[in-house]
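A single protein chain has been omitted from the complex, and every remaining protein chain is retained in its original position.
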Amino acid sequence: MVQMTMAKALGAGLRAALRDDPRVLLLGEDIGTLGGVFRITDGLLSEFGAARVIDTPLAESGIVGVAIGLAFRGYRPVIEIQFDGFIYPAFDQIVSQVAKLHYRTRGAVRMPLTIRVPWGGGIGAAEHHSESPEAYFVHTAGLRVVAVSNPEDAFVMLRQAIASDDPVVFFEPKRLYQVKGDVELDRPLADARPMGLARVVRPGTDVTVASYGAMVRTALDAATAAEDEGVSLEVLDLRSLSPLDDAALDASVRRTGRLVVVHEAPREAGLAAEVITGVVERSFDALRAAPVRITGHDLPYPPAKTEQHFLPDLDRILDGVDRALGRPNSLTGLQP
Amino acid sequence: MVQMTMAKALGAGLRAALRDDPRVLLLGEDIGTLGGVFRITDGLLSEFGAARVIDTPLAESGIVGVAIGLAFRGYRPVIEIQFDGFIYPAFDQIVSQVAKLHYRTRGAVRMPLTIRVPWGGGIGAAEHHSESPEAYFVHTAGLRVVAVSNPEDAFVMLRQAIASDDPVVFFEPKRLYQVKGDVELDRPLADARPMGLARVVRPGTDVTVASYGAMVRTALDAATAAEDEGVSLEVLDLRSLSPLDDAALDASVRRTGRLVVVHEAPREAGLAAEVITGVVERSFDALRAAPVRITGHDLPYPPAKTEQHFLPDLDRILDGVDRALGRPNSLTGLQP
Amino acid sequence: MLAPDGTRRPCPDLDRWVADVTPEQLRLMHRDMIATRRIDREGVALQRQGELGLWAPAEGQEGVQIGTAHALRRDDFAFISYREHGVAYARGAQPGDFVSIWRAEEHSSYDPYAIGVSNPQIIIGAQTLHAVGYAMGIQRDALHAAPGTRADQAAVSYFGDGASSQGDVHEAMVFAASFGAPVVFVCSNNQWAISEPVALQSRTPIVRRAAGYGMAARRIDGNDPFVCLAAMREALQRARTGGGPSLIEAVTYRIGPHTTSDDPTRYRSEAEVDAWRRRDPIARLEAYLRSMGELSDAQAQDAAALGERVATEMRAACLSMVTKAPLAIFDHVYAQPHSGIAREREQYRAYLRGFDDAE
Partner (left out) sequence: MLAPDGTRRPCPDLDRWVADVTPEQLRLMHRDMIATRRIDREGVALQRQGELGLWAPAEGQEGVQIGTAHALRRDDFAFISYREHGVAYARGAQPGDFVSIWRAEEHSSYDPYAIGVSNPQIIIGAQTLHAVGYAMGIQRDALHAAPGTRADQAAVSYFGDGASSQGDVHEAMVFAASFGAPVVFVCSNNQWAISEPVALQSRTPIVRRAAGYGMAARRIDGNDPFVCLAAMREALQRARTGGGPSLIEAVTYRIGPHTTSDDPTRYRSEAEVDAWRRRDPIARLEAYLRSMGELSDAQAQDAAALGERVATEMRAACLSMVTKAPLAIFDHVYAQPHSGIAREREQYRAYLRGFDDAE
């Protein structure tokens, strides 16, 4: 067990994958000499060479498209999209090709791509550098989508994603890159928690707070604060956004009867709607109150000086908890 | 009042818009001499000339990108995307530019684009020709999204979309193109039902069935069939997918206490999740049972010979109605 | 190389690439072109008879498809569009393979690895990037190739004149040039992208794009199968020997409609089509072979008979196709077990069972 930042854990995950499987290779902008703008791939070029750590021309559709061709040839490409907001030029190749080729060819062609996306806000960045596009990919059948919230998961789930024979869109919360945590570097991958399962990161009894990525920490902070008020929150880290771990969600909501879902992405047709609708479909009888969404607003990401008004924080989560508990809250007295 | 197909009604809408506003122009692949692969723009090139009915090079990002530039210059471009599945190459320009430019420039630059999308399945087509990508755009703040279900709405809402100062993604169900209906060609636009409002297309008392596009007809058929069994369905045509007409949804659900949402698009993080979650948030107390989704499966669109197993039909809707009513249904006895 | 009337003209640039070609090889090309056209005609007929939803005819383009395909080695890999069934046929696709997609039974038919041809691509231009990536894979495999094994495969990407406008095709050329990838881009410039003439895509020959990437290129008569073979051999050899990517613009013509749904009378004249009919690639090779005394009537009849056989098999395969079972739509969405799809399949199974019970 060692302490390391998420950035280092991701680098360690890539190194392990490159070492363990000669078919793994990395593609991206500035991932070579520079080691990536976040230095996740630092040192990998000199360790594994330019044939496996590939600085690409500046063209995201091209990156994903050639990765598809490499997968056709038996490789397992791991792509770094430089920032969340730069994945959209590759959308067609991801949605029409990566997600569909295995289905199209009835299994003849596998697409074991991993698309790493430095992700989300809270870092004071310029426009297009704080996006949370995960719902687009969750809505796209044929992809798996995961999000990590701590260095251990980053290290393990990245290797699981690379080992997966299905394409995985892998979301890395930028604002946690420099946060440290314990990482077990030597545990065999086979012994690790499967990528598709959620995790109860704090057990509780009154309200389930389901979240993922950077918001898990905020939810944990909210749970600590709530405890002071005598409210016990169960915090669930979804980890896998597609497929969702329905069993874990249902089990928690059946215990608490109340649900708050938290994410940075805008609300409309966002992931919280899927989580809530799924719980409603399966566990309507167990719900003691309407589930609550605490999310980004339905705006383009605002200028970073105002991003604290966009991003869910501890107080907004607690307000949502109040709603879920039927206690006075910000919406009390408002028209619905 | 005249009878015409939806295809003709759309053509009439474009003609009226071109006639009424010299800043309106059309862009797309094969929309000129050919009149579009669906002949929606038939005759418009000869009537309005090549400066206003523009056959473009084969490049969707290019089409949307130059339309943005035309909007910068004060034009109101109307784009035809040849088929739903070909909108993805333009995704970046739509999501990062069309949706954000007005916000980015604090209102200095308007983006009154209309992006017409021949849409959905049920026409026996090849891969990529039956997609239902609406949720991607609903999740994108800064866009308005509408879907039409009959010739009258097609004629009116297309002109409303073009007249809107905001960008509108306009979904046209391909399989209704040749279906006829009454169209009032002379009613002033100002007197028409606003684009943002839903419509109760069949009042009922037991279950609300909310839908849009081609599925509205299927829902109406289901309502007729249900009536024979003594069940009264209220069929709501959402029309505006973003923003949703919450008031109409709530009013209906508060009457019926039960909700079934129907769409062709895959379920996961699809629009039904948004509709249901919104209703749950606002009208939980009025719900007498868990709302139900009847949607496409979470697959890439399958080969058309099997599409009837993908697309919601009358029977699947009635099965959903049974679920909403707590009557025996296909899920009875299954694990959740 | 071959004039429209089939006379052999010297082509100093390319002659050496076909100096070793035997009459037998040319007869094989001729045979495959005949079969390709016969497949096409059967496809159109089947569509008219309601057996296929759509067909995208390649009539007139057999020269570039068969000429270039015959330059390929077994272990090369071609990434094709929806109109390149000639390439697939020449590489070993079976008659039934051509109908399952257009009958909408499947999204693709043959196993790409079995014949070294990708499933036909519908998204315009997308396959060009896949070819480049595949070629980059070839480069990487070569680094670790066991001594004595061949590591000099090439990838090919076919695409149309309309496709040349797509950003993906540009990015494919950028990547190919940047990495010196062993790939050949074959642009079948058939003058039309549905109703749009090539002049709308480019005011200058598409071949000139290559120089902008520092890529070798040739513009050839795509209705001359011989020159297609030669230019493709040259480009493949370049790829195999570390010379990097090439672009071939094959000037040809789509004699038929864009697809069976298209009505080309709306946008082009019969006179134009007729002029191109007189440049028919099959007649051209046939005239050449005949003038050399290398195609007997019996041989020509054999080729025609083979074409008939292929067409008959294709029709039989078409008519005997059985739509897959409903639950099969849930297969192959993922390569590994997936809780979401498993549940949906179960739910749909239960739903369908309700109908059985009802009966």
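Odds and ends about this structure:
Note that the chains take the letters A, B and C in the order they are written out, and that residue 1 is the start of every chain.
Throughout what follows, a contact is a pair of C-beta atoms (placed from the backbone, for glycine too) under 8 Å apart; a residue touches a chain by one contact, two chains touch by 3 or more.
Keep in mind that what you see is a predicted model, and the values were worked out from it rather than measured.
Taking every chain of the complex into account, the chain not shown here touches A, B, C.
Across the entire complex, the residue among B:166, B:206, B:221 or B:250 in touch with the chain not shown is B:166.
In the complete assembly, the contact with the undisplayed chain comes from B:93, out of B:41, B:93, B:149 or B:252. Contact with the chain not shown here comes from a single listed residue; of B:14, B:87, B:117 or B:141, that residue is B:141. When the whole complex is considered, the residue among C:94, C:202, C:237 or C:299 that touches the unshown chain is C:202. Residues of chain A that touch the chain left out of view are 29-30, 32-35, 37, 55-59, 61-62, 85-86, 89, 124-128, 267-268, 297-300, 302-306, 309-310, 315-316, 319, 330-331, 333-335. Where chain B meets the missing chain, the touching residues are 22, 25, 51-52, 56-57, 59, 61-62, 64-75, 77, 92-93, 96-97, 100-110, 112, 141-142, 144, 164-166, 196, 242-246. Although one chain is hidden here, its contacts on chain C can still be listed: residues 164-171, 174, 177-178, 200-204, 208-214.
Criterion: only the chains that are shown with their structure count from here on.
In this assembly, the chain whose C-alpha centre lies farthest from chain C is A. Centroids of chain A and chain C (each the mean of its C-alpha atoms) stand 40 Å apart. A straight line joining the Cα centres of chain B and chain C is 36 Å long.
Shown for chain B are the residues in touch with two or more other chains, namely 61, 85, 89, 127-128, 268, 297-300. Residue positions of chain C touching 2 or more other chains: 106-107, 123, 167-168, 333, 340-341.
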